[in-house]
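Here it is, the structure in full.
Removed from the display is one protein chain of the complex; every other protein chain stays in position.
For subunit A:
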Amino acid sequence: MRRPKKYESGEATQYISRRAALRKLQLSLNDFRRLCILKGVYPREPKHRRRAQKGSSEIKVLYHTKDIRFLLHESIVWTLRDYKIFAKKSNRDRAIKDFRNLKRRLALFPEIKLDHIVKERYPTFIDALKDLDDCLTLLFLFSTFPSLHLIPREQSNLCRRLTIEFLHYVIASKSLRKVFISIKGYYFQAEIKGQKVTWIVPHYYPFKPQSRQEVDFKVMSIFVEFYTIMLGFTNFRLFHGLNLAYPPQFPSSVLQDSEDSLKDEASFVSDRIAALNFDLLRTDKVQEDEEELDIDMELLEQDGDSKRIIKMKQEAQEVSRLRTLFKGLKFFINREVPREPLVILIRSFGGKVSWDSSIFAGSAYDETDETITHQIVDRPSLATQYISRDYIQPQWVFDCVNQRTLLPTNKYFLGETLPPHLSPFVDSKRDTYIPPEEKALLDPSLIETHAQSDDDSEDEAEKEEEEAVDQELLDAQLQLAYQQETAEYKKYGGPDGVNEDEEDPEDDDEEDDDDEEEEEEEVDEKTKRLQEEKQKMSVQSGKVHKVNKRQVHKAEVDEHRLQARMVKPRHRNLFRKLIREKQTKEKEEWLLRKKRRTIEADNKEARKTAKREARKEAAAAAAKASKLGK
């Protein structure tokens, strides 16, 4: 048998260096980069670099040999080679000024077909949806780009078109769930086919030139090239799922033949589409309204009520409420407010929206419309105001969506200092310390109490006393009423009394039976005693059952101990870990709460003393005044 040589098997053959891959595929480095990005083949890190690199220990870019072999079969490799030929031939034409030939050649530029790659990389539609985050963010970003070096204008235009189409889907399906304004841009989260899709839309400010020092534009452009195709297919499928015509069109009722529309219909339509303000043409005539949801709810109801199902039910209810959040409201967006994000929000939750027709095409009504309920403003003051509408700052819309209710508008009025904009991506039901401000935001009822707590401490004390008195009064009244009731029942034999009567004979029977068994040889004394007991048995007024807290706690602890002992040995570590985590969390929460309490107490004390001093001063002043008066 031949002695195996070094690096002929194992890790050394599993990996291939980039240079070797280039040689194998007969491509230039740029073409190879492009191919890899399009096919989703990325470099790998080996476990033992020296072994994988056949003894050399410098850090090379390595690929799986299997991946490269997979690339060998790819049909676009041939297109990439065609590019090289194309460049050579067209350059020659240009050099000898054979423009006729050049024109012909340019028309037949070898285009890369990526459909099969999309299908290959995302075997199912859900896979594609799972990977949509990156894609959307990048495309939204590129849609704001002008034509740059290495980024052609058609690409950014295509990005704009696809993202607008996607937004149309989001609006039509009402799948938006969470929004967040960050310093990076607007975060949106939608739920599409059960997948949470998150993306960032940049703030629309003038384009900032990017330095080439940190970002490789060429690479990003290739990513975008792939993502545009992927989003195109996704959009097609999503639109068809909703029975919308795919290249979005308007029903003929929306598009009137006006001068503008007749002049250049294509640009007119594309402007209206970009406005996001009209419903699109549907391929079916009937509009179904949320029937699916109801069916789901019914199914769930059959399934008893485990915690998860209850949670799901709540979630479903909340979502159904969210979908009609702005129904019946009419918004007007002032010119200084970013239009697009707000239009998406308002439209996807059933509201009507318009803006000044000079900013963007597609406004539905004017500012003077008296039926407008909310005007979104972002400036300190406004000259002309209508009484019939609320002037609110844009954050109100975002917060309403996150809280899934219509919040009171008073905190968001024109010129008000806004409450903090909290992130919806932090779980509000988390079991850690939640500061009271956040709690107040989550539960509006707490706002009032919080506001009241700022009142005088003395007043509070008085109020407490009053409340205590009230409580006592109430208790006494209740007691009285109860006694009266019982008396009435005794008199007339209320339903309770009847029941008791019925029960009693049964009990007697049972006892009688028992007696009969033992009867014959029993002593009379016993029967006597029993009869006495029987006489004693009667309905008495109930006592409030006092819960012994200590005992309950003890029982709980015992139960917990028993549970701990019941845990299987292999799960013991996990159990301990869980317990420890819980304890630390509790401790942290306790600490924070304590901190808060001490701070608040200090504040209260300070306020009290300040007030006392003020009162003293006032008294002194009054005394002086009286003296002077005398």
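By definition in this document, a contact is a pair of C-beta atoms (placed from the backbone, for glycine too) under 8 Å apart; a residue touches a chain by one contact, two chains touch by 3 or more; residues count from 1.
We adopt the following convention: contacts and distances are computed from a predicted model.
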item: Which of "Signal peptidase complex subunit 1", "Ribosome biogenesis protein NOP53", "Exosome complex component MTR3" or "Large ribosomal subunit protein mL44" matches, in UniProt, the chain that is not displayed; value: "Ribosome biogenesis protein NOP53"
item: Full-complex contact with the absent chain, from A:L150, A:I181 or A:L530; value: A:I181
item: Which of A:W78, A:F99, A:F425 or A:W590 contacts the chain that the document leaves out; value: A:F425
item: For subunit A, residues in touch with the removed chain; value: 37, 40-45, 58-62, 64, 66-67, 70, 73, 104, 107-108, 113, 115, 118-125, 128, 131, 133-134, 137-138, 141, 180-185, 187, 198, 200, 202-203, 205, 208, 210, 212-216, 219-220, 223, 229, 232-233, 235-237, 240, 246-247, 266, 336-338, 378-379, 393-395, 417-418, 420-423, 425-426, 435, 437-438
